[in-house]
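Have a look at this one before I ask anything.
Of the protein chains in this complex, all but one are displayed in their positions.
Each chain carries a letter (A and B) given by its place in the written order, and its residues are counted from 1.
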Amino acid sequence: MVTIAAIIYEPGSTNKNKTGSWRTFRPILDNKKCIKCENCYIFCPEGTIYEDKNGDFKINYDYCKGCLICVNECPVNALTSTREEK
Amino acid sequence: MEKIDIITGTTAAAMAAKLSNVEVIAAYPITPQSHCVEALAKYVADGELDAEFVKVESEHSAMATCIGASATGVRTFTATASQGLALMHEMLYIASGMRLPIVMLNTNRALSAPINIWCDQQDSIAERDSGWIQIYAEDNQETLDSVVQAFKIAEDEEVLLPVMVNIDGFILTHTVEPVAIPDEEKVREYLGIYEPKHAYLDPDRPITQGPVGVPECYMETRKDLNDAIEGSREVIKRVNEEYYKLFNRKYGNGLVEGYNLEDADTVLVAMGSVCGTIKYVINELKEKGKNVGLLRIRTYRPFPKEDVVEMLKDANNVAVLDKNISLGFNMGALGIDVSSVLKNKKVCNYIVGLGGRDITPQDIEEIISHVEGAKDGETKWINLKE
Partner (left out) sequence: MMDKKQFPREEYFAPGHRGCAGCGASIVARMALKTTGRDTIVVNSTSCLEVFTTPYPESAWRVPWIHTAFECGGAVASGIERAIKALKKRGKYKDRKLVVMPIIGDGGTADIGFQALSGALERGHDIVYIMYDNEAYMNTGVQRSSSTPLFASATTAPAGKVSKGEDNPKKDMAMIAAAHGIPYVATACISYPEDFMRKVKKASDIEGPTFIHVLQPCTIGWGYSTENTIKIGRLAVETGLFPLYEIENGEFKITYKPAKRKPLKEYIRMQKRYRHLTDEDIEILQKHIDEKCRLLGLE
């Protein structure tokens, strides 16, 4: 059943699409090294990096496409990357 | 209480938009724009109409602005003609596809080239398949009434489609006639406020309008659109009746109007102001003892298929007049449509009045005698110079 004029009534519904499957490289964040500069947080094109209850930044791998902007933009090398293995 | 004003068709349309309490008007004065939006601008300037008047930079933007406004949930209106309508082409499909009940006056004028500002109906016929309901008014009174009705039809939850009210350029747009102006409060009460449930941009209910229609859904949206315009026939008829009860004027059944059809072996089929000329000829002939009928197509899309079949069932000579030509088919659009719904009947098609060529009572008489003498359906161009 298609909605009238194909209007999408569910905001943000692309979150059903787990783009993590696109990834070939996985960014890994070492919270011990993290200085919370928020570079990775703000530069992520997917918005997959979030702050947890303890104020630590985490990566939501459901959506991370593995572009590695975060790794490149981390000023203290708290982020590294590794090849995904299936 | 209704009062009578002596006004042009374009002023009648502007008056109707004012009575209908439109909230956003977007218009561009492309040659040949009618006086309609000038009249509306004046109403706004004089504080008689509390509408937002957007002085856009093109007809394309006029329709785009109406789409933006309608998609935000307000009543919108614009007016255009010929080249301006052609420039809107892309946006017309988007307005209907997005199910936005925009109402527009189109003053029928010829398309270039050569440039010609006079009347024919090629402009709106070219938008036949755009998903807009198309109404063709015969006179200035009907223009006013049709614009008011157009909002009621467009905004009906079973319809939710844009409506184009067409009137013949110059013949109606620049000619004054006495027009009864309904009471403003009564019209506003009848129409109410446009409060859509399906489509409005509102941060309190964020929706996505105009997404990518992937192959898995596109065809269904087209079918929905077709169902909506097909279903609008009943709404158009109902609104015609409601309007009659409230304002004491009706136009046939809303879709078609028969004139002197009883016992008429010869019937002319036409749209717009030429029907006035045809009625005059019919009356003249009747005095001479000759019976000819007229089937006026008031609503061209949705096409009143069943009414055409029913009302022409006893006619043996059907003459369809077209102020447009389907180049490469040598017929007008109405001729093609009528021929396709009438089985085993002689239908002759007459191409008339292109680019402001006069259609005289003599032309109508020539058409009558031609169709009566024709053995089979054929197309004839009327009043062509050697």
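Please note the rule applied: a contact is a pair of C-beta atoms (placed from the backbone, for glycine too) under 8 Å apart; a residue touches a chain by one contact, two chains touch by 3 or more.
Keep in mind that what you see is a predicted model, and the values were worked out from it rather than measured.
J.: Specify the residue from the set B:57, B:185, B:263 or B:376 that touches the hidden chain.
T.: Spelled out, the listed residue whose C-beta touches the missing chain is B:57.
J.: Using the touch definition from the top, which of B:30, B:94 or B:336 touches the missing chain?
T.: B:94
J.: Considering the complete complex, identify which of B:208, B:260 or B:383 is in touch with the unshown chain.
T.: B:208
J.: Looking beyond the chains shown, say which of B:16, B:69 or B:236 touches the absent one.
T.: Residue touching the chain left out of view: B:69.
J.: State which residues belonging to subunit B touch the missing partner chain.
T.: 23-24, 26, 50-52, 54-58, 60-62, 64-74, 76, 90-91, 94, 98, 193, 201-203, 205-214, 216-217
J.: For subunit A, enumerate the residues touching the unshown chain of the complex.
T.: For subunit A, the residues touching the absent chain are 2-3, 6, 8, 10-19, 22-23, 35-38, 41-48, 51, 60, 62-63, 65-69, 71-73, 75.
Throughout what follows, only the chains that are shown with their structure count from here on.
J.: Sort out for me which residues of subunit A touch subunit B in the complex.
T.: That would be residues 2, 4-9, 11 of subunit A.
J.: Per the contact definition, I'd like the list of subunit B residues that touch subunit A in the complex.
T.: 97-99, 160, 198-199, 206-211, 213, 217-218, 220-221, 224
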